[in-house]
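Notes to accompany the following structure.
With one protein chain held back, the other chains of the complex are shown just where they sit.
Letters are used for the chains, namely A and B, taken in the order the chains are written, and counting of residues starts over at 1 for each.
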Amino acid sequence: MSDSADDLRGWLVQRVASYLEKDPAEISTSVSLTKYGLDSVYAFVMCGDIEDHLNVTLEPTVAWDYRTIDALAEHLDTLGGR
Amino acid sequence: MSEMLEKLLGDPWDPANPVNHAAVVAADERQEMFAEGERLLDEYGLNAEFVPVAFGGRLTGVDRLVRVMRSVWRRDPALGLGYGASSFIASVNVWAAGDDGQRRAFADLMLANRKIASVYHELAHGNDFARAEFAATPGPGGRLLLNGRKEVVTNLERADSMVIFTRTSDEEGSRSHSQLFVHKADLPPDRMTYLPRFPSSGMRGVQLGGVVFDDCPIPDGSVLGTPGRGIETALCSFQLTRTALPSMMVGVVDTGLRATLRFATARALYGRSVAAIPQVRSILAEVYADLLICDAFGTVAARALHLLPRETSVYASLVKYVVSKQLIDAMDRLSLILGAHFYIREGVYAVFQKLLRDLGVIGFGHAARVACLATVLPQIRQLARRSWLTADEPPAGLFQIGGELPPLDFAALTPSAAGRDSLSTAVLPDAALPGEVAVLAGLFADELGLLKQDAAELRPRDLGVDASPEALRVAARYATVLAASSCLNVWRAGGGDPAWVVAALTRLAGQLGRGSGRLPEAISRRLFDELLDRHGENRGFDLAGLPLPG
Partner (left out) sequence: MDLDTLLGDPADPDTLFSYARCAELDRREEFPEEICRELDRLGLPARYVPAEHGGTLTDYPELLDLIRTIARRDLTVAVGHAKSYLGSVSVWVAGGRAQAGAVAADVIAGVPASWGLTERTHGSDLLAGEVRATPVPGGYRVTGEKWLINNATRGSLLSLLARTDPDGGPRGFSLLLIDKRELDGADYTCLPKVPTHGIRGADISGIAFHDAPVPESALIGPEGGGLEVVLKALQLTRTICAGLSLGAADQAIRQAEGFTAERRLYGRLLSEMPHVRRTLGEAHAARFVAEAVTTVAARGIHALPSEMSVISAVTKAFVPARVDELIFACGELLGTRAFLTEVHDHGVFQKLARDHRVVSIFDGNSFVNENALINQFPVLARGYRSGPADGPGLSRLLDLSAAVGGPDHSGFTLVSRGGCGLVQGLQAAVDGLSAPDAERARQRQDLGTVEARARELLAHCDDLHAELAAYAPNPREVPPEAFVLAQRYEWCFAGAAVLQLWLANPGWKDQVWPEAALTYVLARLGSNPDRAIFDRLFDETRERA
């Protein structure tokens, strides 16, 4: 996996930790976001934040289809949207 | 079209009309659907209103659909829901996600005057439909088997077909549900058991049913769209229903207002008519303004479904939030004028208490008001950042009441507006506004600026189910700004006497704590006079103000 995917993963961990008001160390990148309690509509918050961060346009449902931080990071990396 | 339907149904106040208010009340007392009303709606072919023209129906614009349906709702909400809207709720899933064959099948059933139930709700999960337990799982032969229960569903038993919301995967997440389009005739008779009817305090004629499925096989090809996309389909479909249903119910308050005016003009107290009491007049004028607010917001949101479909996930939920409370409050205030005549279930005004009971469903039915705010919150920071105070002007057609619209493009609806909102910024005043209107518009522009700051400061947890009341209030205030922008721009587009828009904006500003919400004497008088005129001329109280029979 590319460096940028790693960066992205780190950034996503930070984001998710902030949504959950948790320590980033507690966030696993392989656990489904739903398990953390980020429900279907909350995923739109994340989508918006990613769009602003990467300056890309995404399907709002991106986090429904890529359900873990790992999967998301990988997907975003393939978009090459940096 | 609504003229034709109005004519067919006749003057509801006419004692000789077999489908008058008294007959509607009598059906309610028997807890039955109003049979004569259903017969006439069959004759009119009301279902065709829910079927796009491309499939042989008459559905062109959602605003037009709403107008037609108001003719039904203003007479009998139980017909509105139990004859019409419940099939409409089912239909949008099919137009949004079905394939051509499914759409055609749906259209054919509708055009043959059949009923189709929209089967979402489980008592154990209510608004949290993502946790629905009802499941469709592949059986031995690969066919889907249905298991589980659905409850409090309109027409469940008498419908020929059902659109069922079901879990299709065990996985958590938002890709685990689907809608099914199922015809009862295709099901083995012993795998489906109806539950006893659920009686209710309003909508008493509507047959609320339940069902339990036990390993019930369904035909292949029953899933609407790609399996697993059910939540997405629901969130898109809801945009039509959350917009259209509350807006249809404006018809209920039209009759409520008409009943109250009849009472107030006929009743003599202290040697003059009740309608001459200044306090009564001022309440009636305010209720009229509130009704116009609901119509303007609902109509603009309905037109947005055609013109700005990528924005309507926000507008639809907020229409439901605003209109539901405005209409309930309107009926409550009117009930106090009717006094004892509201409280009794006989006589000329008996229809009022029925309407008031029926209208209750607007608050929680389909989705709780607060759940509507919760739908918008996750998007709100993005909306604020990307659109508020900076968005481009919306297309002019958005505000042209009755203007032509392009056909609905269901594929363009999206579960999130992704920050797009051109309606709120349109509230900004410009030099062309008359002073009084400009001042009022300025209040909302100011509010939008504050909201922009407040939205930016929301904590992450405030964007989800754990939102604080203050965060929900941000969404609610935003809803008020959208309603105000709708009123302002509908008036800008249509022109004419600004009295109503001054009244509407004054009322809405009051909800933001900007002023008392009470109408200035001169405005109140103008609205009341207009109300009396329309009542005398027998015209609708909504923006279109079309003539009514009788």
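The rule is short, and it goes like this: contacts are C-beta pairs under 8 Å (C-beta built on N, C-alpha and C of every residue); 3 or more make two chains touch, one makes a residue touch a chain.
Predicted, not measured: the structure shown is a model, and the values here were computed from it.
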item: Sole residue of B:V182, B:L334, B:A418 or B:L472 that reaches the chain not shown, by the stated touch rule; value: B:L472
item: Residues from subunit B at the interface with the omitted partner, ascending; value: 123, 125-128, 131, 152, 198-202, 208, 267-271, 277-279, 281-283, 328, 332, 335-336, 339-340, 342-346, 353, 356-357, 360-361, 363-365, 368-370, 465-469, 472, 513, 516, 518, 521, 524
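Keep this in mind: only the chains that are shown with their structure count from here on.
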item: Centre-to-centre distance between subunit B and subunit A (centres being mean Cα positions), rounded to whole Å; value: 35
item: Residue ranges of subunit B in contact with subunit A within the complex; value: 130, 171-175, 231-232, 235, 374-375, 378-379, 381-382, 385, 414-416, 418-419, 460-461, 463-465
item: Subunit A residues touching subunit B - in the complex, by the definition given at the top; value: 18-21, 32-35, 37-45, 47-48, 51-52, 57, 60-61, 64-65, 67
